[in-house]
Every structure is written in C-alpha cells, then in structure tokens.
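Accompanying notes for the structure given below.
Every protein chain but one is kept in place in this view of the complex.
Chains: A and B, in written order; residue numbering restarts at 1 for each.
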C-alpha cells in the first residue's frame, strides 16, 4: 500500500469532520476521494499531506508511520485547488522550487524542469509569471511543480474545481494519460461523480466524515452499498419502493410479469435520449429510453405504459 | 464619470460651487504651506540653504535623527512582520486584545508617550534608577529616544502587512512546505516576496514618522544641544532663538524628506494594487 490512513478522527472546534476514517490506496493507483462538499474529503487529503494534524489515528506512507512528521518530510506532492502558484516566481522557478530546496545541482535542476515543462506542455512559458497564464496552464504548472520532487504520492485537492467546463474536460483526460505515463500513486479529491468515474481506477465515497464505500468505479456505480452512494453516483428514480437507475427501467406497451401501470406525464427529448416522466399511483418516476423505443411505443402525455426494472437492473430497497 | 454625473449627480452649478469651496480650503490649508516651503528654500538661492544645513550642530542633529530612526524602523519592522504573521496565521487566546493594543499608540499624545517612558525608565523611577546604577542610561539618551519613536510608529508596519498577508492566504506557504521548504525557507522565499510591496510601504511610512517625531522625543531626550538634539528639536530650538534661516533650512530638509516619502509611498501603494 502506498498510503494507509487508519482510524482517522478530526474535528474543527465542535464540528467533527472525519470520524474513524480508514482508507487504503494501492501503489500506482489513481484514486478519487468523492463526496459532497463538507464531507471531509479535502480534510482527509490534508491529513495525509501533513497540512492538518488528525486528532487521532495513523497515517502511513509507503509503510512508514508519518503521522507526526511535518509536511516537509513526507515527500508528497500536493496540488491546491487554487493552484497556490508562487506569484513572484516564473514558471521555471515555480517548478524548480522543490529541487532548489533540496540543493540539487543547477544543471540537474535545469534538465529536470525542462522535462517537466514538456510533460505538461508549458515549454514556451518557462519565463512567464503565473499571472500571465490561464487557469488550466497554472494548474498544469502546479502539477509539474509537485511532480518535480519525485514524490512518493501525488495529492490533488479539487484540481479542476476552479476551471471552466471545457478546460476541465480536457484536463481530466490529460491527467488520466499523464498517470499512465508517470505511474505515481495519485489521490485526488472531487465532488463531481462523472470526473471520478472517468479518471479514477478506485473511488472512495466520503460523506458526513465517514467512508460510505470504496471500490472500482464500476463496483461503486453498479453495486452501491447504500442509498446515499447510489443517489450520489448517478440519477435514480423510485419504482415500487425500490431505487433504480432510470436507464435500467423497461417500458412496454403491454403488461409484463412484475410490471406496473403508469401514466406518461411529459416526454422530453435530449438529443438521442428521451426522458419520460410518469405517474405511478400516487408517485412520480422517470425513465431514460432511446429515441427509437420512445417512437415505437408512441409515448405521449396521457398514454398508459407498463414499467418494471430491467432484467440486469441493480435495485436498492428504500429504507 | 463627468458625463454620467450629468444624469444623477448634482447640477452643474453646485458642482462648480463645491469644486471652488474645496479648492479654496485646500489652497489655504495645504497648497500655500507647501509653496511657502519651496519659496523659503530658494528665496536666497541654494547656497545659504546648504550652508545652514552643514553647520556642526545641524550635521550632528542629522546624525542623531538617522541613528534613532534606523533603530526604531528596524525594531518596528521585526515586531511588525512577526506580529502580523501571528495575527493572520496563528490562533491563540487574547488575539482580539493584541489586535486592539497595537492601535493604542495612535490615540496617545506624543507628550504622554514621553511622560510614560520617563515614569518607567527615568532616573527617579525604581527600574530606571536600577538600570542607571548598572550604567545603562535610557532617558536623556539614545535608547529612550528609540523607545519613544518605536512607540509612536508601532502600528504602521503591522497595519501595512496584515491586509496583504490575509489576501495572500496561506496556500503558497503550504505548497512550499509540501515541497520540502522549512519554516525559515518558506518565510524568506515565499512570505517575504509576497508582502514585499506592503512591507516596503510600511517601512517608508515608519521611517517618515520616525524622522519627523517631535513631541515624544522632545520629552525623553532632554533636548541637550549637540547631544540628543534631533532635526525636529533643532528646528524648534533655532526658531525660539531667532535663528530663522537655520530653522527653515532644517524644516525644509525635513519637508523634502516627507514629500519624497509620500511619493515613494504612493508608488508602492500603486504597485501593491
């Protein structure tokens, strides 16, 4: 294990932020700490980095207990949501900072920084100041700065949180590729389930200061441990007292075993997908179907359809 | 702005009335005094001005002034930066009180500052007497003048640095820490460059105040001509002794220092923004 956090407790004043949190991050993995804001994920990341002291619990990095170690000596790379760019230094000096602190020879620093500049596609910007870069460029610089010291683990706190949607998407794919190239154990915090599913190979869902579930994106999405995880990872609707994903609902014109009668209230076309809003007795539900199916069934407000969870659908009883 | 004020601002007449009232007020209170300083300086050419400033007493006063000011600025800079970091980056009980105490010197008359220091460090106080018995003379000597100057200029560096530290946040410092920088390295390579302009601004402000302090220094120095006489004391002494040219030459020198400080401060303010 590259990182092990054991039984971490942390409170700010009277507010408990982490309650008996244990997380294991395998070497070389790309792990997402996913959860709603205020769920404790950033605090956990900061505890791992040593920027925050846990009230109790142990942090191990590469097998060594670092709980009482200062952040300087943990050999972690940390990337902040708002970049924390050193405003008074050029891009080159920002990236070189950690190496200069470690008193590496000048020519070695020069070589390493240029490698990294190339890696993050900032070669032409070496002499610029952070203020002259775009948000995405600053974030890539911050990443290169963290990677420069060859950290044991790379920790990213909402790395794309401050960027606009388009840049965000590009950087996600880029981070995935970068991780495939560099292979450093990486943990990133996000509140965006799509981002976590797309980028990470392991997802840890944190809410209310507790770990709700951890596993591969596939596991967490398809076998949610509880209602919270199911709701947080994707859209859900309620059918006959069970939670089910709207794309797992089967719509038929005639009754089928286990199906229920529903009245179509609204049909919304979203590109090739169609969102069907229905009334089942005294409950509302919705389903996501393809355009072809919607046309075959001639779905229109006021029509009656029959609905049931599809054969492979994962459902969860509403508690 | 001028066009827009036509829509909602005061009418044209009241605009000009306001402008004239304000300009007249500033003319008599501010502009004429500045003009007078300039006129007095160059009235008889620069020669007599420099002659008056290079007498033995004047040079000595310059020397005393700068020694006291440099000590006071150095002490206030160290204290100011340290306290600003304490206030912004740390938490501890009694922070509110410390915050309020720092502004206290602004509300205290310079003369009261002098009196306060005499009561503690003067020869007739128990502490001051004890120090004097051990050969340490504070009142009527340089240390007392430094203390008085530190007192009156105390909040200037703190108040210049605090808002910039707050705005800067601590993420850059944390980033430096995760990259392996120790406390001192982080301070020197990240914090100091981050507050550079504000710190320079605070230091200039402090220096201007230190060079120009009169009341507090008048009390604690004993005004010993040729020994503890600073420039401001020299101005007053020469004036009272009807040596107007000497008084004016020194006053002009001080005014020039003030004006230069003011311009530097404005420049640094603009840079800090």
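As a convention for this text, a residue touches a chain if its C-beta (ideal position, glycine included) is under 8 Å from a C-beta of that chain, and two chains touch if they have at least 3 such contacts.
Keep in mind that, in the parts below, contacts and distances are computed from a predicted model.
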Per UniProt, the name of the complex member that is left out, chosen from "Sulfate transport system permease protein CysT", "Sodium pump decarboxylase gamma subunit", "ATP-binding cassette domain-containing protein" or "Cysteine desulfurase": "Sulfate transport system permease protein CysT"
Contacting the left-out chain in the complete assembly, out of A:42, A:237 or A:315: A:42
Residues belonging to chain B that touch the chain removed from view: 1-2, 4-5, 7-11, 14-15, 18-19, 21-23, 25-26, 29-34, 36-37, 40, 75, 79, 82-83, 85-92, 95-96, 98-99, 101-121, 125, 147, 150-151, 154-155, 159, 162-163, 166, 169-170, 183, 205, 208, 211-215, 218-219, 231-232, 235-236, 239, 247-248, 251, 254-255, 258-259, 261-263, 265-266
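By our rule, only the chains that are shown with their structure count from here on.
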Inter-centroid spacing, chain B versus chain A (mean Cα positions, whole Å): 53
Chain B-facing residues of chain A, complex: 49-51, 70-78, 80, 82, 84-89, 97-98, 101-102, 142, 145-146, 148-149
Chain A contact footprint on chain B (complex, rising order): 171-172, 174-182, 185, 189-190, 193-194, 196
